[in-house]
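Notes follow once the structure below has been shown.
In this view, the complex is presented without one of its protein chains, the others remaining in place.
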Amino acid sequence: MDYAHQQLEREKVFRDPVHNYVHVKYQVILDLINTSEFQRLRRIHQLGTTSLIFHGAEHTRFAHSLGVYEIARRIIESFEENFPSKIPGDGLWDDSEKLLTLCAALLHDIGHGAYSHTFEHIFGTDHEQITRDIITSDTTEINHVLEKVGPDFPEKVASVINKTYPNKQVVEMISSQLDADRMDYLLRDAYNTGVKYGTFDLSRILEVMRPYQDGICFEMSGMHAVEDYIVSRFQMYQQVYFHPVSRSMEVILNRLLQRANEIFSAEVTHDPQTPYLLLPFFHHDFNLDDYLQLDDGVLNTYFIHWKRYPDDLLSNLASRFIDRKPLKSAKFDDSTKDLLPRLRKIIEQSGFNPKYYTATDNSFDLPYDAYRPGKKQIQLMQNDGTLIELSSISPLVRAISDRQSGDNRFFFPREILRPEENVDLFQPEYDEFNNHIRNDQLIN
Amino acid sequence: MDYAHQQLEREKVFRDPVHNYVHVKYQVILDLINTSEFQRLRRIHQLGTTSLIFHGAEHTRFAHSLGVYEIARRIIESFEENFPSKIPGDGLWDDSEKLLTLCAALLHDIGHGAYSHTFEHIFGTDHEQITRDIITSDTTEINHVLEKVGPDFPEKVASVINKTYPNKQVVEMISSQLDADRMDYLLRDAYNTGVKYGTFDLSRILEVMRPYQDGICFEMSGMHAVEDYIVSRFQMYQQVYFHPVSRSMEVILNRLLQRANEIFSAEVTHDPQTPYLLLPFFHHDFNLDDYLQLDDGVLNTYFIHWKRYPDDLLSNLASRFIDRKPLKSAKFDDSTKDLLPRLRKIIEQSGFNPKYYTATDNSFDLPYDAYRPGKKQIQLMQNDGTLIELSSISPLVRAISDRQSGDNRFFFPREILRPEENVDLFQPEYDEFNNHIRNDQLIN
Amino acid sequence: MDYAHQQLEREKVFRDPVHNYVHVKYQVILDLINTSEFQRLRRIHQLGTTSLIFHGAEHTRFAHSLGVYEIARRIIESFEENFPSKIPGDGLWDDSEKLLTLCAALLHDIGHGAYSHTFEHIFGTDHEQITRDIITSDTTEINHVLEKVGPDFPEKVASVINKTYPNKQVVEMISSQLDADRMDYLLRDAYNTGVKYGTFDLSRILEVMRPYQDGICFEMSGMHAVEDYIVSRFQMYQQVYFHPVSRSMEVILNRLLQRANEIFSAEVTHDPQTPYLLLPFFHHDFNLDDYLQLDDGVLNTYFIHWKRYPDDLLSNLASRFIDRKPLKSAKFDDSTKDLLPRLRKIIEQSGFNPKYYTATDNSFDLPYDAYRPGKKQIQLMQNDGTLIELSSISPLVRAISDRQSGDNRFFFPREILRPEENVDLFQPEYDEFNNHIRNDQLIN
Partner (left out) sequence: MDYAHQQLEREKVFRDPVHNYVHVKYQVILDLINTSEFQRLRRIHQLGTTSLIFHGAEHTRFAHSLGVYEIARRIIESFEENFPSKIPGDGLWDDSEKLLTLCAALLHDIGHGAYSHTFEHIFGTDHEQITRDIITSDTTEINHVLEKVGPDFPEKVASVINKTYPNKQVVEMISSQLDADRMDYLLRDAYNTGVKYGTFDLSRILEVMRPYQDGICFEMSGMHAVEDYIVSRFQMYQQVYFHPVSRSMEVILNRLLQRANEIFSAEVTHDPQTPYLLLPFFHHDFNLDDYLQLDDGVLNTYFIHWKRYPDDLLSNLASRFIDRKPLKSAKFDDSTKDLLPRLRKIIEQSGFNPKYYTATDNSFDLPYDAYRPGKKQIQLMQNDGTLIELSSISPLVRAISDRQSGDNRFFFPREILRPEENVDLFQPEYDEFNNHIRNDQLIN
């Protein structure tokens, strides 16, 4: 039998806390999982600095990738049984897309790196481009496996992830408002943080999902399950993804890598604290293989090295990150933003360089994907076969779509609020600072 | 108010997936959590190599330590309300032991290090001794916090963990057949591996737990809950802790560190692959601070460095560990153990040094603590106040106590079973090897 | 010790699927549970006709009453520990209210009867008045138990349930926007129907609940848990309490009792189908003891008797109810309500008396208690001690409060839609009827 259709003699199952079991039958899938590039995802946390706030959130992109694969597998199983295409173009499920879809589901995050968001910001990497490179470059094990299926198979997998693949059913299964990716990460993040509000009824959603001419829609009888998914997603953003302390640790990480970049891009050193595996990035001369050596533990290891580095800013920021000393923050809005220069001034007088120790940030910056009008919406199929858009019949969803969420925050060292020791000569400034903060907000 | 009794203005809660919330009211406890030694536990996995088999099992000793603290806190809350001591020596709960118990619960694993079991074996460290050192040595932040409670407080905390503290109620709450430590790790490991059989009814056990003159016992009405805990523990050992693939990854780790020790204890090098933070251990000259720099990510980072090291054994073993290429294994017993020399010979002929690529191991070596006669047993209190030992009235528990479990396994490279490419000149040996294995066992 | 403070020698626990265990320590509470009036609640379903749609929803008012008691007990336990009143009028919890609160929680539904809503409508009973009577009339076992606590104790218990008791903390624990009653029924109804969306984090809400001068409020840190409760409540109304088929079975029940009333209030008969225990109600001459003989099984038994009664309407309606043959329904609004006379006419032509076989009903009639402006709102306590109303900071809650939900429905026999056998002379009318219904709505 050709490689694309080769089945394992005995199905392989991976125990998964969210989906109970992940089932693998294709040799191709097992071979992809066993590549070093995919195994590396075991060492990249799904939620980056969030685990410093929700201590259970240590789950990895490896687990998430298996989870997305498993959800896609279950969707396809249902489509095969209930909506098999009879003639091309009938808008039903074409089973020759199966392996392609499974591979794309498994590999959709393969280019993610250590602390992706911040790392990209400092070093100019792009995880979406790297995903594409890993899949299509002939230097990777992933590519070798995919090539064995067919010479154009790597490109096809990449095009599904890029959303340029023509069959929208395949694309929307992996990325849309209600796709295998989002369903897995919401359930998995909820499970591991312990934020129970993030759960929804996956098995019901799988039952009411169906293909149609232009992609994927949901049967009307599943409206409440879909609605609950939207509410859960909203709650996860409010409580987990926008958590102010997590954003504060991101600020520290950003400043730490920025300072390291200033130091190590200039120096050529053989000091033991030298970040051996990061040097190509400091020198702006890295290749795919360099990128694939990195993981969260590698970065943390260099941060531990740097706690002893003879640059006060670097060692202090490294300690704050490793030993978890978050900045404090307060919300501000248009009526209070004029206070910021004065507050930065006080911070500087107290001995903290505002460039490294303050920040403003709003949660709208984050990849927030609340259910919104502009984008392609979730479609429900009525009894008579016509489609209706979700928010037009769900008051709950309409409520969420209508409104802005998120907030602006000003971050600063907590030492300003509670001077460690005795009253000192900066006490008047400390008092002034304190008087501008109440109930987690700046006030005039 | 003195430091020992200082309460936080506002209770601090940590979201926990197993216990929902961990509640902290004492300033002492919050200060201990915020030390760098305790924060380091975020970077030590609870289950070591097990996460390579159960991909959800990425939870850390940080989470577990908070969990043990929380269970102890709940037990004490119940004891305070239902069994407060009226006069010294009445066998009831003396609330002046509260803070001591909570600190011991929180810190009981503070000396654990990266891949503890194997690391200790190679480098001769002792995590129990290190726990004691971290608590009582005046170089640590932990010790500074405890000292503020009282000059003899660190020693008292250490003595509870060492089981030498006179009040057996305090000691048994932290370590006995049914203690806060075991209850947390079973629930947490079950939650994160997804092995649902490992769960039991914690809230019911907390309700029926009670102090008595010589320690802690359980009310008869809770017999079924206690019984279920014993069964769950048994199942977790069978399915998770003794998992043969996990043991195989331990074997590789052992051989990898052993080979690294052979290389780096001899060399003095400034090569970039030098394991900077491990050198004190290779040179048998380390102090507590050296130990506290290490974590799982640091070790993994050096393993990644070593994948490129110019020693074939080191680089190959590092790749096998980092890229997860487990050894295979088969059970053997007295009737088949005489096969081992011949099998090792075949392996050697195929090009694998048996010293590094084979092992025998039995699961009895592991810290297996099945419910057994010899040790202090679980006591149930009958209606008339007399005690009766659990296994004397539970057929299920008696069944488990009676029997030996575990198995002997022989580990070897999987290449022997499936020669990667075409038939080669070793084929007869491969065939011979294969013929000795059936249904996961050696056969004659 | 006096009866009010008498504790059981050994705490009694009731296994409960929602709260795990219900704990009883007071002799008074156990004695109340053991009265025949309270045991009768075992034979009254919590959700009436809803179990005909959600087959798991067979849970009883007995279980719910124990659940409300248990939640109140846990709230009080938390208040006692964290917010004990020091001086009268300090706005904290006065523990002398404990037994009163527990009794009121346990007995708040004691007057509910078989199929309450419909029964009251036909026979003019009032379950709130009956609750008061059971508690204060000296003919009941309940009253005898309460009298033993003190001569004015029955009146005090009744006043808490009536909301006239002066201490608003006690009253709001049993009835307010977020009280023990609503929390138990939402969780219990969700558990038994299997509608998972109805769950919320009870343990967290209990932790953030606190007394204040004018009742009960919630700490700001629990905002998300409270918000989730409101969303869950909304979802339960949408999916369970307003379920159209359940409302249709209520319509049949109403018509059945109405017809029985027409027949049996006139006749004096000794026929075996005579509803012995219902006669006092048909004759408008019943006392409390008569009421307490009734339960769901008694009514159903008479309905079974009536399946053979020689009145076509009565026997047909009884069969429809007992054998579950619901009416169909369709939504209508102002634009389509003018169709109703014509549709009723068609139904009459087909041989169904519209008085017994059609109905209009809107879900706003039901005791719907969505979170709404007009009533006393949920208050959150901010860091500085000031209160803020929930919907002013929660977009989700504001969304729900703003809008109208519910629908108008027209109910009719399903025979109109699918004439059982062959085409008959009414076919043109059937077709006309069908053409007015699409996607569960009337259309012009």
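Residue numbering begins at 1 within each chain, and the chains themselves are lettered A, B and C in the order written.
By our rule, a residue touches a chain if its C-beta (ideal position, glycine included) is under 8 Å from a C-beta of that chain, and two chains touch if they have at least 3 such contacts.
All values reported here derive from a predicted model rather than from experimental measurement.
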Seminar exercise, completed: Where C:Val157, C:Val195 or C:Leu327 are the choices, the one touching the absent chain is C:Val195
Exercise. Which residue from B:Gln6, B:Gln238, B:Asn261 or B:Ser315 sits in contact with the chain not drawn here?
Worked result: B:Gln238
Seminar exercise, completed: By the document's definition of touch, the residue of C:His121, C:Lys148 or C:His305 touching the omitted chain is C:His305
Exercise. What subunit B residues would touch the chain not displayed?
Worked result: 196-197, 201, 224, 227-228, 231, 234-235, 238-239, 382-384, 395-396, 398-400, 402-403, 405, 438-440
Problem set entry | Sites on subunit A contacted by the missing partner chain, in the whole complex | 10, 13, 20-21, 201, 203-204, 207, 221, 383
Seminar exercise, completed: Those residues of subunit C that touch the unshown chain are 14-18, 20, 34, 36, 39, 42-43, 51-52, 54-56, 58-60, 62-63, 66, 191-195, 270, 272-274, 276-277, 293, 295-298, 300-301, 304-305, 319, 322-324
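The rule is short, and it goes like this: only the chains that are shown with their structure count from here on.
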For this session: Quick one: point me to the chain whose Cα centre is farthest from that of subunit A.
Result: C
Seminar exercise, completed: Per the C-alpha means, the centres of subunit B and subunit C lie apart by a whole-Å value of 50
Exercise. Per the centroid of Cα atoms for each chain, what is the distance between subunit A and subunit C, given in Å?
Worked result: 44
Exercise. Which positions in subunit A touch two or more other chains at once?
Worked result: none
